[in-house]
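Sharing a structure, written as structure tokens. Questions coming.
The complex appears here without one of its protein chains, the remainder shown in place.
What follows is chain A.
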Amino acid sequence: MTALALAPVLRSEWAKIRSVRSLLVALSAAFVATVGVTLLVHATVGRSEADNADFEPVYGSYFGLNFGHIAAVCFGVMAVAGEYAGGGIHLSLAAVPRRGLFWAGKLLVLGAAALPVGLATGFGCFLGAQALLGEYGVGLGAPGALRSAVGCGVYLALLTVFSAGVAAVVRSQVGALSVLTPVVFLISPVFAGVSGIGKAVSFLPDRAGQQILHPVPEGPLGAWSGMAVMALWTALAAAAGWWSLSRRDA
């Protein structure tokens, strides 16, 4: 019954993404920016870095993620906040008055759209970087390598859904981005090195989720426990979005 009711909602939500160019651009940008920056860096300084003692050929493959993951944030935010911009949410909820159904459909489609793009990004980064590293490169069989590429895909999908949840609470594109960009761009990278709070920062969604990119993760969280922490953040954001959608006037 519920599955029967969900199918048309999924089709509608997928059509919403497919039909807006800026959403498709944001989603592709996650792939293009991440893989592009990674390849650029490896093509220019990759081999000279490879002589350093702390050189991590696996983790280094995802250097571009520092820039590309903001595109996944934008994708999630735009897909939800766009509904609130002109009152489109009124039409959407008039068509699907069961708000839990509407929200489930939207998040499932966003996650399902982001996951394959994320996986392509993960494998694209890893394989591209290793190819450019030549003799210093490792294969997918190296410890943690396959896990990191898959993890990159899961990371981008969860980040998209997390951002969508935040956007449903804030209900504005600018508002949601001004909450999310500092977290992803400033707080995590800057405070991660500060002693004392560094440990707490590693529980932030992006830090925790990126643990999986390391073959041997350091700090309080491991590869999968880090991903579990990020999934928890995502579930929290999705629940907050659902609460906002079902409790407040549309």
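What we mean here is this: a contact is a pair of C-beta atoms (placed from the backbone, for glycine too) under 8 Å apart; a residue touches a chain by one contact, two chains touch by 3 or more; residues count from 1.
Throughout what follows, contacts and distances are computed from a predicted model.
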Choices "ABC transporter domain-containing protein", "Spermidine/putrescine transport system permease protein", "C-type cytochrome" or "Glutamyl-tRNA(Gln) amidotransferase subunit A" - which one is the UniProt name of the chain not shown | "ABC transporter domain-containing protein"
Sole touch to the unshown chain from A:P97, A:P116 or A:P189: residue A:P97
Touching residues on chain A - with respect to the absent chain = 5, 8-9, 11-12, 15-16, 19-23, 82, 85-88, 90-91, 93-98, 249-250
